[in-house]
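One protein chain omitted, others in place.
Chain lettering (A, B and C) follows the sequence in which the chains are written, and residue indices restart at 1 in each chain.
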Amino acid sequence: MTKAATPNAPDVVRSAYAQLVVTDIARARWFWADMLGFHIQYEDDATLCLRGMDELTHHSLVLRQGDTPALDHLAYRVRTPDDVDKAESYFHSLGRPTRRIKAGDGTPGIGDAVRVIDPLGFPVEFFYEIDHAERLIQRYDLHHGAEIARLDHFNICTPDIPAAYAHYENLGFGCSETIEGDEHELYAAWMYRKQTVHDVAFTGGAGPRLHHIGVATHESHNVLRTADIFGALHKERHIERGPGRHGVSNAFYVYLRDPDGHRVEIYTSDYYTGDPDHQTYRWNVHDDRRRDFWGNAVIESWYKEATPVLDLDDKPQPVTDAVLDESAVAVGADGLG
Amino acid sequence: MTKAATPNAPDVVRSAYAQLVVTDIARARWFWADMLGFHIQYEDDATLCLRGMDELTHHSLVLRQGDTPALDHLAYRVRTPDDVDKAESYFHSLGRPTRRIKAGDGTPGIGDAVRVIDPLGFPVEFFYEIDHAERLIQRYDLHHGAEIARLDHFNICTPDIPAAYAHYENLGFGCSETIEGDEHELYAAWMYRKQTVHDVAFTGGAGPRLHHIGVATHESHNVLRTADIFGALHKERHIERGPGRHGVSNAFYVYLRDPDGHRVEIYTSDYYTGDPDHQTYRWNVHDDRRRDFWGNAVIESWYKEATPVLDLDDKPQPVTDAVLDESAVAVGADGLG
Amino acid sequence: MTKAATPNAPDVVRSAYAQLVVTDIARARWFWADMLGFHIQYEDDATLCLRGMDELTHHSLVLRQGDTPALDHLAYRVRTPDDVDKAESYFHSLGRPTRRIKAGDGTPGIGDAVRVIDPLGFPVEFFYEIDHAERLIQRYDLHHGAEIARLDHFNICTPDIPAAYAHYENLGFGCSETIEGDEHELYAAWMYRKQTVHDVAFTGGAGPRLHHIGVATHESHNVLRTADIFGALHKERHIERGPGRHGVSNAFYVYLRDPDGHRVEIYTSDYYTGDPDHQTYRWNVHDDRRRDFWGNAVIESWYKEATPVLDLDDKPQPVTDAVLDESAVAVGADGLG
Partner (left out) sequence: MTKAATPNAPDVVRSAYAQLVVTDIARARWFWADMLGFHIQYEDDATLCLRGMDELTHHSLVLRQGDTPALDHLAYRVRTPDDVDKAESYFHSLGRPTRRIKAGDGTPGIGDAVRVIDPLGFPVEFFYEIDHAERLIQRYDLHHGAEIARLDHFNICTPDIPAAYAHYENLGFGCSETIEGDEHELYAAWMYRKQTVHDVAFTGGAGPRLHHIGVATHESHNVLRTADIFGALHKERHIERGPGRHGVSNAFYVYLRDPDGHRVEIYTSDYYTGDPDHQTYRWNVHDDRRRDFWGNAVIESWYKEATPVLDLDDKPQPVTDAVLDESAVAVGADGLG
């Protein structure tokens, strides 16, 4: 059952885009556009705005050239222009840094927006206006690579999962699934606004860091094909984990690392969560199917490595270590303890 | 762009279930449960409550024994218990017949509800309370047949498409796609509350009649397998149209007829429609890809045959002929004129 | 059970390539290479040599520019160089025209060969030597379109099916499946040398004409994708029949027509036939699943239209009408009578 949002919280529609700093825009273009099949909506010397083939708005991923790989910001779309103001005052009232971005001053294609450092230390943008884009859903002649359909979710590393849960619950997010210890201590949670398993998930670990962005493709064979293409070019080192079936979410997945080490999950098939009394499904941390439904071990780098995040002045945010460590729970094939 | 609902309209969450009258419950059980893979949630001598493997509520299809094949009613879930009252007063204010159904008096698993004859002549129930059901999403050992995941939509025959459009727009439904003539006269429309292409669609034709219910499965191979199983048992006459790719919705589909002639569409893959400014995509009636993206002809029975509907006293509703006839638009392979 | 070949018959390994006359090589290149995904192994102003991604020899399809669409010749690979001589003397002994082609004088990539007009009136080449080609099986980065893996079979129209059967039986071909009337009169037959359902099949009708070439892809979704790409470019008129499941062979298929009207079948999944006592499976012509396992009607053009064939001097071969007409057998959805 979704708790009502805090009354003054903005009405979030969905996870909308991530903006990443990459150190070599040409290599990033190869990875994200040529290999994964993102459509290039806008491109200049230092910027790429990309979208999936089913997306009808300007972008769901922005890559900008920079010196150090980092997350510039995550962005959520809100329901009305007023919700942008509401986001500003909400985070201001929480004592968090906020900054208004006028249309044209920020990310291409985005109108008026506000950027904040949220209570978890992440740089997050809230916007309503975004340029519409040509429908490519049925342009099968252009589909290639992983045939990315749309952004699905963000996954963030944060040392205090209950705090992350509370923050997003206050923003009106529902919780579809969790990983919990025997005493219901929270190891991970999956939370949503749109009617899928998640818009954001939390992986316990040193944070704030970006664990991965998850992008949806339509069928399992698209996931397999992605891995096959990397193998074909002897670039299999970009494949970090999978393909496999998640216990949590039931999605079929593969995790890749881009040339800067940013992690992306190619993800297909989850389930509807839009009913008002949708209930949280709770996995025990000792069920070795939680992370891989087939019991395959999770590789250590997947638990340990993540992308640093910037503050509103493009400085790296400091990182705090986690208290609970899911990867230390040695169960079956899984666990690295 | 979704128009705001009429202020006193109930807040509809989604298409929730259809209740059909079948003349031989055993044969219906074979078709829907054995062949299509619906899970039997409740069963007595005269009733079957069925759900898809991803559904977490009591049923999305009810079959009850009767003398003549018919639609007993369609049902929408609303957001709160108060929306049931709101639905009653809303349809009362429209001058339509309404009837309250107490929990236990109506369909098994459903709480307090109201049934109405809507302005289009269809029997429609609005309810909030429904029993929760065991999660079977990952019970792959039980999946079989078409591996139905969930109800996706209703498709109804109605002679006056603009009237149907206006009625559902007043209920707050958005419109994802249409088929229109050269002067934008409306031949068909697809409308949604949940974040898919539709909860309800209108096929021009004599009405009120039920054209089909659409049920979702996860991948294209599940659709192919469905047809293969009917062929294997020499029951291929149940396959009416397809498998094929829709122009509208981009879904991959097959249409089947149950032993009473009720039509069901096995449907997979559409796209997200949850953004507040989601725009309608308009097909011209002369584009022969609108009904089948590969240009295959639509069989005549698909345009002409449909299920009669009952009133609140189980009497057949009278049927009115249509003004516009999409099937008379002879275009390419399609069109039957 | 495969009858022993006539003792002096050449030892045929498999159907190897078809050489077609096309009237616009650039349009043909678009269809076969860009759209279907054949790999271009050799190309000059008037010739294209194409192969599937799994093929390890020079080509399985040759397109040459000419004035009128036609089949130039079909080609079978034989087991040894001596079998080329054996083919020459075999057809000579049958009183059929033969012509030796020296390496370099005939089709690029092919060594010494003999071309004959076989007893059915078809131009057929037998060769042993063919250039090897780079392995592309795992070059997933190059796979696109229909992702053609290899040539699977030829399908030819001939008015006298028993004569065709006898001719190929004398060449040592086994018979996997037939379509037969109630008195076992033969409407169609599928015959093989390699261990698949067929290298050649006979469709009753005016002949000699080429009905289609069949090319294999790996999975059903590759067939669906082929049709989707044609729809995407509004070139759906190239799709003639299907996608569908064959009764005969159990393959999943789609039939396309190239810009000159040559028919190609994209074909996936049949079964092993290599056992020495493999038995013929016989379909009754009244089983409406024989041509489409789901009972969908066969479109009339599929029965009536085919590619003319040339003689050894590039003159069109005269055509004789059929005695039996399968398409006149009106059964269920199928049949055009």
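One rule holds in what follows: contacts are C-beta pairs under 8 Å (C-beta built on N, C-alpha and C of every residue); 3 or more make two chains touch, one makes a residue touch a chain.
All values derive from a computational prediction rather than experimental measurement.
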Of C:R79, C:H92, C:H234 or C:K304, which residue touches the hidden chain? C:R79
Contacting the left-out chain: of A:G66, A:P162 or A:G231, that is A:G231
Per the touch definition above, residue among C:K102, C:H132 or C:K315 touching the missing chain: C:H132
Candidates B:D141, B:D182 or B:D321 - the one touching the absent chain: B:D141
So which bits of chain C touch the chain we can't see? 13-14, 54, 56-57, 77, 79-80, 132, 135, 137-138, 149-150, 194-195, 218-220, 247, 250, 269, 271-272, 274-279, 281, 293
Footprint of the hidden chain on chain A, which residues? 220-221, 224, 227-228, 230-231, 234, 236-237, 239, 243-245, 247, 252, 288-289, 293-296, 332
Contact with the hidden chain only, please: which chain B residues? 138-142, 144, 219, 221, 225, 228-229, 231-233
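Criterion: only the chains that are shown with their structure count from here on.
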Could you name the chain whose CA centroid falls nearest to the centroid of all protein CA atoms? B
Distance between the centres, which are taken as Cα means, of chain B and chain A, whole angstrom: 34
Quick one: chain A and chain C, Cα centre-to-centre, how many Å? 49
Could you pull out the residues of chain C that touch at least 2 other chains? 221, 228, 231
